[in-house]
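A single protein chain has been omitted; all remaining protein chains appear in their positions.
What follows is subunit A.
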Amino acid sequence: MPRSLGLLTEWKIFIKKLADLTRHNNERVRKAKVVLIGCSAGGFTLVYDIVSKLPRNFPLPVIVVIHRSRKHKSSIEEILNSKSKLMVKVAADKDQLKRGNVYFAPSDYHLLLEPDESLTLDCSEPILYSRPSIDVTFQSVADVYHDNVIAILLSGANADGADGICYIHEKKGFTVVQHPDSAEVRTMPEAAINKCSADLILSNLEIFSFMETLATTVNHNA
């Protein structure tokens, strides 16, 4: 694409591209029942921006798995809850998954989904030194919702999430990986891209528009 086109034009072209893509994948995105977001080192601000920008009528529950130390009390959820139009909370054992809510995996626990769509916490061994593990949550949710899952993997410093993304891909769910060039730490998105082919590899701006598209594409009555 010639540089002279200017940013605005490039942007418009991209939006069209995205619209085409989502139209192509429309059916798969439309019937989704949940959005999963996984990230580690360098992904926190992006998650913060994504969640705080979600519209009030965002049609799907969102589950965020973020690696963080249990040693430091974190108040991400509280801060985000005050900024966001949605209810942002630390997932509690047996919470029923509902739209309008954003659930964060608590530090030091894995987060699983039950067949009855309630959440279960689990403090078994860390996977790839991580608890919560992105792989564990992604796989568990895909076991319940099969292909009705949208999963997004962002910046991070280890390979957690790659197995999870590929598991969802295998089950024909919809997978999005942050473009390694946009990621603060590229290891995590790169590991996923090397392992299987994600449906979309997006820059940060593109991720925001993707979330906006979701708000309008997904079947609200599902």
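Observations on the model:
The rule is short, and it goes like this: a residue touches a chain if its C-beta (ideal position, glycine included) is under 8 Å from a C-beta of that chain, and two chains touch if they have at least 3 such contacts; residues count from 1.
In this text, contacts and distances are computed from a predicted model.
A chain of the complex is left out here; the name its UniProt entry carries, from "DNA 3'-5' helicase", "Sugar phosphate isomerase/epimerase", "PTS system fructose-specific IIA component" or "CheR family methyltransferase", is "CheR family methyltransferase".
Here one chain is not drawn; of A:Leu86, A:Val136 or A:Ala198, the residue touching it is A:Val136. When the full complex is taken into account, the listed residue touching the unshown chain is A:Leu113, out of A:Leu36, A:Leu113 or A:Leu214.
In the complete complex, the residue from A:Ser124, A:Asn194 or A:Thr216 that touches the missing chain is A:Ser124.
By the touch rule set out above, subunit A reaches the unshown chain at residues 90, 92-94, 106, 109, 112-115, 118, 120-125, 135-136, 139-140, 143-144, 163, 166-167, 170-171, 196.
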